[in-house]
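All protein chains of the complex are present and in place, except for one that has been dropped.
The block that comes next holds chain A.
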Amino acid sequence: MNRTKGDEEEYWNSSKFKAFTFDDEDDELSQLKESKRAVNSLRDFVDDDDDDDLERVSWTGEPVGSRTRPGSFQSLSDALSDTPAKSYAPELGRPKGEYRDYSNDWSPSDTVRRLRKGKVLIFLKRTLSKEILFRELEVRQIALRHLIHFLKEIGDQKMLLDLFRFLDRTEELALSHYREHLNIQDPDKRKEFLKTCIGLPFSAEDSAHIQDHYTLLERQIIIEANDRHLESAGQTEIFRKHPRKASILNMPLVTTLFYSCFYHYTEAEGTFSSPVNLKKTFKIPDKQYVLTALAARAKLRAWNDVDALFTTKNWLGYTKKRAPIGFHRVVEILHKNNAPVQILQEYVNLVEDVDTKLNLATKFKCHDVVIDSCRDLKDRQQLLAYRSKVDKGSAEEEKIDALLSSSQIRWKN
């Protein structure tokens, strides 16, 4: 600042922006008037030339000494017109320059220059009251983002939520609140906390997700307590044969479903731990359900259960196999779990696409399927080539020979 003391005196005496003190705290009305005037007369604190001085802030990029445009109170006065009668008591610091136009956001370069080490923002947070600060930031998107990030880092959850509330950013408010659950380790406490998240201003879809999260944890706590009890009692076969490696708490839904299909497959719909109950409660699509149940039963080598998953009875009483996930997937999962060849073969046969079927059959050595496929494709060469892969003198070899010498088949090659 290049002003001398004399200049400042002159300024104070002639300026239409009255200075004042905060000592007079008489009645409410005068307080309100004072407050309004205070904010209107908010001095800016900076001098552009003096960047490194911590204590000073400039609101705009305008050079020192420029005249203020009259209509420029717009944003602030408008904002103030519906302010409730609160008394502000901000520390304003020594008034220095003229009132500046608050309606401009800081340009990026200005912002960066001034916020270079985050100095300015911190000063603001400390010395101004929250409301004034929030109003100023409302029109300064960049500074706002910085403050939000800072509050997150510092862990000042309260101020962060206040800020979002003030800005009417309801969804971010809800998400910030929800985020806190990650810091709560105790499952019951976390569950209680999640309950407080339901009903927050999430979007419609997210509200449903939050509800599901709560319900899931609630169920998991019950299942975990129950199963731990069963396991320690040592009477249940499934737990004895396959002791649990980890708790089910806080696991995703699909993992919980897998667990349920593994340990509680046959339970009736009424129990919390039954797979069917989970499916119904969380509206798990058929595809996902079948995939998960298959993986679990295959791991237990429960081939009959696998069979039942895909068997449907049509109205004539005939059974038919169907899969919402594609039989090639089924085959892969079965193979991964070392299913016996007969089982694999049965499902390879159900693969619709002939090429895929042949590939899988060859890969998994399902001889009969390969042979039959070659016959269906009338591919003599491939059948011949495959002959060398089957055991000498086996039934498969005989079958191949029979086909090769058959006069019924019109081979294409």
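Just so it is clear, contacts are C-beta pairs under 8 Å (C-beta built on N, C-alpha and C of every residue); 3 or more make two chains touch, one makes a residue touch a chain; residues count from 1.
Just so we're on the same page, contacts and distances are computed from a predicted model.
Q: What protein name does the UniProt record of the undisplayed chain give, "Proteasome subunit beta", "NADPH:adrenodoxin oxidoreductase, mitochondrial", "Vacuolar protein sorting-associated protein 33B" or "N-alpha-acetyltransferase 35, NatC auxiliary subunit"?
A: "Vacuolar protein sorting-associated protein 33B"
Q: One chain isn't shown here. Among A:F166, A:F239 or A:F282, which residue touches it?
A: A:F282
Q: Hey, which of A:H149, A:K189, A:K280 or A:K365 is the one touching the hidden chain?
A: A:H149
Q: If I consider the whole complex, including the chain that's not displayed, which of A:H181, A:H335 or A:R375 touches that chain?
A: Only one of A:H181, A:H335 or A:R375 touches the chain omitted from view, namely A:H181.
Q: From the list A:E205, A:E237 or A:D391, pick the residue that touches the absent chain.
A: A:E205
Q: For chain A, which positions touch the chain that isn't shown here?
A: 54, 108-109, 111-113, 115-119, 122, 142, 145-146, 148-150, 152-155, 175, 178-179, 181-182, 205-206, 209-210, 212-213, 216, 250-255, 282, 284-285, 287-288, 291, 325, 329
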